[in-house]
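Note that this complex is displayed minus one protein chain, with the remaining chains in position.
Now for subunit A:
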Amino acid sequence: MKLGAAARYGLLTVAGVVSLAPLLWMMVSSLKPGGAIIASPFSFDPGQLTLTNFRSMLETIPIGTGFRNTAIVVLVKGALTMVFCPMAGFAFAKYAFPGKRLLFATVLTTLMLPTLVLLIPLLLEMSQLGWVSTFQALILPGAIDAFGVFWMRQVIMAIPDELLDAARVDGAGELRIFTSIVVPVIRPGLAALGVLTFINIYNDFVWPVVAVNDEQHQTLQVMLAALAQNIRSGQLGADWTSVWGQLLAASTVAAIPVLIVFVVLQRHLIKGVMAGSLKG
């Protein structure tokens, strides 16, 4: 459909503003004194801005611990995913081996499986292993990502076989071929997978909220949700003007790292999302 240019840019601008408005509102409001968030939610007075909300937020939740835990999970789980997915993708793309079709069908089925289904049995498995409220529980069950395997296979299939065969003739082993030919070639695809993986793990909530029930291992997102619940149940007092400010400050602090990563690497992210559609 051909839209007039004015209509086209009008529509896109409205869509862009709607997308960003709640984010901007969150950040600006987190800097306002509590009363102002309620009395004049749309006002903006630079002279009024204050860090009070951030200071009281620091007193309410151990956000440093949350950040540390999230960082550990993101780094270890992210690294495992980034190694395991290209490895499996390489096997699926460049080898013929008995069992390959079945295994690959498994990957595709996993893509459709609701994560909630695994919640109960996985939790029981964790308690049998004695892993409840440990980093293993947060990291290992998600150390592989079906979409990542699927997509890495697509990317690696594009590498000409001749390139790999030439290396074999020169006497390179299979592992060597993977590390010094495949991995450098797929670096752009790997970068996209990295951004997607980072965002998914950083924002993950459902599994961490089930797998961890002590504060020591709580991730940032779980901490935030707990804060919200305490507020709803009135545990932090009825003075909403002060708790809302804290809540917005905590949300802003939780959102900023991932938004920075996004702004710097958004091209890779969009490429990864698009790959999902074209290949799917």
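Simple rule for what comes next: a contact is a pair of C-beta atoms (placed from the backbone, for glycine too) under 8 Å apart; a residue touches a chain by one contact, two chains touch by 3 or more; residues count from 1.
Operating definition for what follows: contacts and distances are computed from a predicted model.
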Omitted chain, identified by the protein name its UniProt record gives, among "Xanthine dehydrogenase, molybdenum binding subunit", "Lactate utilization protein B/C", "CheR-type protein glutamate methyltransferase" or "Sugar ABC transporter permease": "Sugar ABC transporter permease"
Sole residue of A:L51, A:L75, A:L113 or A:A166 that reaches the chain not shown, by the stated touch rule: A:L113
Which residue of A:L49, A:V76, A:L123 or A:I159 touches the chain not shown here: A:L123
Subunit A residues touching the omitted chain (full complex): 1-3, 7-9, 11-12, 15-16, 18-20, 22-23, 25-26, 29, 37-38, 41-42, 80, 83-85, 87-88, 90-92, 95-97, 100, 103, 106-107, 110, 112-125, 140-144, 149, 161, 165, 168, 174-175, 178, 199, 202-203, 205-206, 210, 220-222, 224-225, 228-229, 232, 240, 244, 247-248, 250-252, 254-255, 258-259, 262-263, 266-267, 269-270, 273-278, 280
